[in-house]
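Shown here: the complex without one of its protein chains, the others still in place.
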Amino acid sequence: MPEVTRLIYKYLRHDKKFPHVWCPGCGTGIILGALIRAIDRTGYEKDDIVLVSGIGCSGRMPVYVDFNTLHTTHGRALTFATGIKLANPNLNVIVIMGDGDAMAIGGNHFIHAARRNIELTAIIVNNSIYGMTGGQYSPTTPYGMKATTAPYIHIEQEFKISELAVTAGAGFVGRGTVYHAKLLDGLIEKAILKKGFGVVEVISHCHVQYGKQNRLGSAVDMMKWQRDNAVTVQRAKRMKPEELEGRIIIGVLTDKELPIYQDEYDKVKERAKEGLSSLGG
Amino acid sequence: MGKRHEIRLSGSGGQGIILSGIILAEALGLYGGKFVAQTQSYGPEARGGASRAEVIVSDEEIDYPKAIKLDLLLAMNQKSCDEYYRDLKEDGMLIVDSTFVTQVPTSRAIQIPFTKIAREKFHKEIVANVISLGAITELMDIISPKAMEEAVLARVPKGTENLNRDALKAGLMTARRFKESLKKKDREPQEYQQED
Partner (left out) sequence: MEKRRAKEFLMQGNEAVVEGALAAGCRFFAGYPITPATEISEIMSVKLPLVDGTFIQMEDEIASMGAIIGASLAGVKSMTATSGPGFSLMQENLGFACMAEVPCVVVDVMRGGPSTGIPTFPSQGDVMQARWGTHGDHPIIVLAPSTVRECLDLTVKAFNLSEKYRTPVIVVFDEVVGHMREKITLPRPKEVEVIDRIRPTVPPEWYIPYEDTTQGVPPMAVFGDGYRFHVTGLTHDIRGFPTLRPDEVGPFMERIHRKITLGLPEIHMGEFFHLEDADIAVIAYGSVARSARRAVIDAREKGVKVGLLKLMTLWPFMRGAIERIIQRAKALIVPEINMGQLSREVKRVNEGKAKVSTINRVDGLTITPGQILRRIREVS
């Protein structure tokens, strides 16, 4: 059987919940594909994977996959995931969020999960807009663009998700696009295998809301823009800052060995018990 | 409410009032076999603000856990003495730290310079509260000195047991001499004159 059929049968709730809710041409399906291929490559058992989401278009992803799946509240997916991981460290907990989900309402949870370097995988679908609610501006909507709540012009600066994650202390941070699907498979795989907080920011497109309001063309046009504007980390190193203006740097932005929350907490347990035995308890 | 005793310890944050309340409640409850309820009130400041701890002790189960009319008030500073004296029963006992309380509202006040004794005898102001617990033990019939000693030693930091045992004893002795001086002279209590 073809590889794609095998993956569909193995990982999708193909007989239960399809068709999906995403618009034709949406990038979220490509990310779901990349996620499944990445998980398949890790060799992890389906029973040991928990896919957690927040609210929004990306939030619906867990419905379609045959893992332990949890669709939480807006912005809070990482907090639920933290509880799951600490309660059962044997589970591989992957969190899928949107840019509004992870950066606006969930921004605080995101930086603290990174700071703790807790062993979770966070995939952030960055399509520069709130899609499901109808195209309002998000923390990653670039300056000067339009949205249904920025009908004249958007006047805020955008969040740089990956750079924020690096600064906040995540062990692994990668950025990809839905155009560069192969790269994305690898980034997600690395993030899942990473001991520590692994972040993958995926530049996606919402041609229905963001694209339409800003006259950026079809889904294909927007993916071509990703192709034309993406620069690999290696190439970016040889480029001048002014050349990188408006470009998307893709690849592994950071991959370092930092203390992992769970390991540190094991030390706390040991210390507590040593203290108790020295008291004769 | 026949057998109910209401005790309030008061002073400022940092004088060890809350800890004294806990020790007193443990002496009466755990080591003395009585029913106790201990409550406290404090401001947001850990130190410097007003601090008070209450201990209700009874032979029967305690319902209302706060003091209504005090049988004993310990005031470790002037402000708490002024503020809480009105809550004392007519025949209630007022004990003040005369190091800080210079104006007493009644001639029956028992005035002992707890902090001064702590400074001069132990070179540590922090034990003033334990000295006051010694005095309370001696002056109230309901606590056994042995129970109080056990309660104090169970709560103080390791390595300070001897210091605190001595401080407790100093409080007991000071109050005892005070009581004896009362009997001898058979007059209204006056400020205790520290010996040596």
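First chain written, first letter: the chains are A and B, and each begins at residue 1.
Just so it is clear, a contact is a pair of C-beta atoms (placed from the backbone, for glycine too) under 8 Å apart; a residue touches a chain by one contact, two chains touch by 3 or more.
From a predicted model like this one, the values you see are computed outputs, not experimental measurements.
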Query raised in the report: Which one, A:82, A:162, A:204 or A:226, makes contact with the chain that was left out?
Result: A:82
Requested in this report: Write down which of A:28, A:58, A:72 or A:226 is the residue touching the left-out chain.
Outcome: A:72
Query raised in the report: Just one of B:29, B:92, B:134 or B:171 touches the chain that is missing; which is it?
Result: B:29
**Report entry** Residue ranges of subunit B at the interface with the undisplayed chain
**Finding:** 22, 25-26, 29-33, 35-44, 62-66, 68, 144, 146-147, 150
Report summary line: Residue list for subunit A contacting the dropped chain reads 16-17, 46-48, 50, 52, 62-63, 66-73, 76, 78-88, 90-91, 108-109, 112, 265, 268-269, 271-273, 276
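One rule holds in what follows: only the chains that are shown with their structure count from here on.
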Query raised in the report: In whole angstrom, what separates the CA-based centres of subunit A and subunit B?
Result: 62
